[in-house]
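A single protein chain has been omitted from the complex, and every remaining protein chain is retained in its original position.
Our next item is chain A:
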Amino acid sequence: MATITIDIISKLFRSRAYPEGLLSLDNIRFGVADREFVCLVGPSGCGKSTVLNLIGGLDRNYTGRIEIDSRPLSHDGSHPVRVGYVFQEPRLLPWLTVRKNIYFALESIGVPHSEWRQRTETWLEKVGLAGFGDSHPHELSGGMQQRSAIARAFAVDPEILLMDEPFSGLDELTARSMRQQILELWDTTRKTVLFVTHNSFEASYLADRILVMSPRPGRLRQEMKVELPRPRNYESSQLFEFSVQVTRLLTHGGNGM
């Protein structure tokens, strides 16, 4: 059981180039229902990662309010529920092996020691990295590192999954199988998922609902319910047409409204 309610009035980034602050999010309001799969799409630099960061409690410098299960994020940014976060980059600890990286997350989040091995092996296998548990991140390709990070996020058995373009570094074949994996997982365990991507086809394939953001300052341009029946098929023409619609929204601004 986990819902997310986002009500961001504004998010400014102050920097040397913009001492007054650069408005990067403007009036972002949406909710993610329990067990809902929501995709956030938008052009590069529109603030998708920033939204995820705010929800993740990593940046508390904004005006607005974010609630998880109707409770605001606590003062130190920690969550009332377990969160699995796949960052845009792998963010593995380079001095630990892949297995130890996953153990680190499991231990941090309080999973009993007896379950570490089983969970880690299961997830490494599911992301196609069986046998690479003892490798260090620098011994893996970029895509393999990203898959390790995905395994880490799933292994903690999160109630909320935040994913930031997790498959953008993978080849289409691997990405497809990962998408299927995610849907399978979501189907069996029904997590609440907020998934960032700029790939409208991917969004259409995965989501219950798609939120389209405008270029900076990020605003919500459009919300689309994906009414396609599941399981969805890559070859289905409905899916394709739907994704074309999403792409049109992304590229031509308000045309679709």
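Methods note: a contact is a pair of C-beta atoms (placed from the backbone, for glycine too) under 8 Å apart; a residue touches a chain by one contact, two chains touch by 3 or more; residues count from 1.
In the analysis below, contacts and distances are computed from a predicted model.
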Among "ABC transporter permease", "Lactate utilization protein B", "Alpha-D-ribose 1-methylphosphonate 5-phosphate C-P lyase" or "Cytochrome c oxidase subunit 2", UniProt-listed name of the chain not shown: "ABC transporter permease"
Residue in contact with the excluded chain [from A:Leu40, A:Ala105 or A:Val193]: A:Ala105
Sole residue of A:Arg16, A:His138, A:Lys225 or A:His252 that reaches the chain not shown, by the stated touch rule: A:His138
In chain A, positions touching the absent partner: 53, 56-58, 77-79, 82-83, 85, 87, 89, 91, 93-97, 104-105, 108-110, 130-132, 136, 138-139, 156
